[in-house]
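Please read the structure below before turning to the comments.
All protein chains of the complex are present and in place, except for one that has been dropped.
Moving on to chain A:
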């Protein structure tokens, strides 16, 4: 019986293999079916969840009243704490130049965002520059240059999620360089090839639409 079930599960697993991107096919773990109880053949109940708090003495009881979970280490936090904030908090060490960014942009970005940073709508990739001053017009163009209020957002997003086919693969230096190129092409920072961006200069940039956002005025009353 259990062999038969396993066959079915395995067959379903095979059916659900992704159709695209076959190259990463290899390793796949399949959940095991529950064990049967020896006496009656009933399915065994789910295992009792195990707490990761192995050394309960280390945990101050007033803070972790349930004694569940364990203190996160600095290394664990640092490994995934990748966000950058408008005031520069979270921007990593490193730097990059406009010239380096131009080369990197060609290699990693231009296929989707276009040689001239104009965007390729068929690929769903937005334009990155232009449109400044257009937001109040009948044809607003929303780009990094015209719409994004903070330069930190550009760094943060490219660092965490770009490029599309290998997200999170760029080093901090590379992202500073690409940011220098995009912001330079946007006329927000200098487009001199040796223009350098690092954490300090990045946080100091004033974006054209920095004051363009208002908090949501809707409060549940009609016509908002």
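Just so it is clear, a contact is a pair of C-beta atoms (placed from the backbone, for glycine too) under 8 Å apart; a residue touches a chain by one contact, two chains touch by 3 or more; residues count from 1.
Assume contacts and distances are computed from a predicted model.
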item: Missing subunit (named according to UniProt) among the choices "Sulfane dehydrogenase subunit SoxC", "NADH-quinone oxidoreductase subunit M", "ABC transporter permease" or "Peptide/nickel transport system ATP-binding protein"; value: "Sulfane dehydrogenase subunit SoxC"
item: Chain A residues touching the omitted chain (full complex); value: 5, 8-9, 11-12, 14-17, 19-20, 29, 33, 49-53, 60, 63-66, 68-73, 76-77, 80-83, 85-87, 119, 121-127, 135-142, 144, 147-150, 152-153, 156-157, 160-161, 164, 167-168, 212-218, 220-224
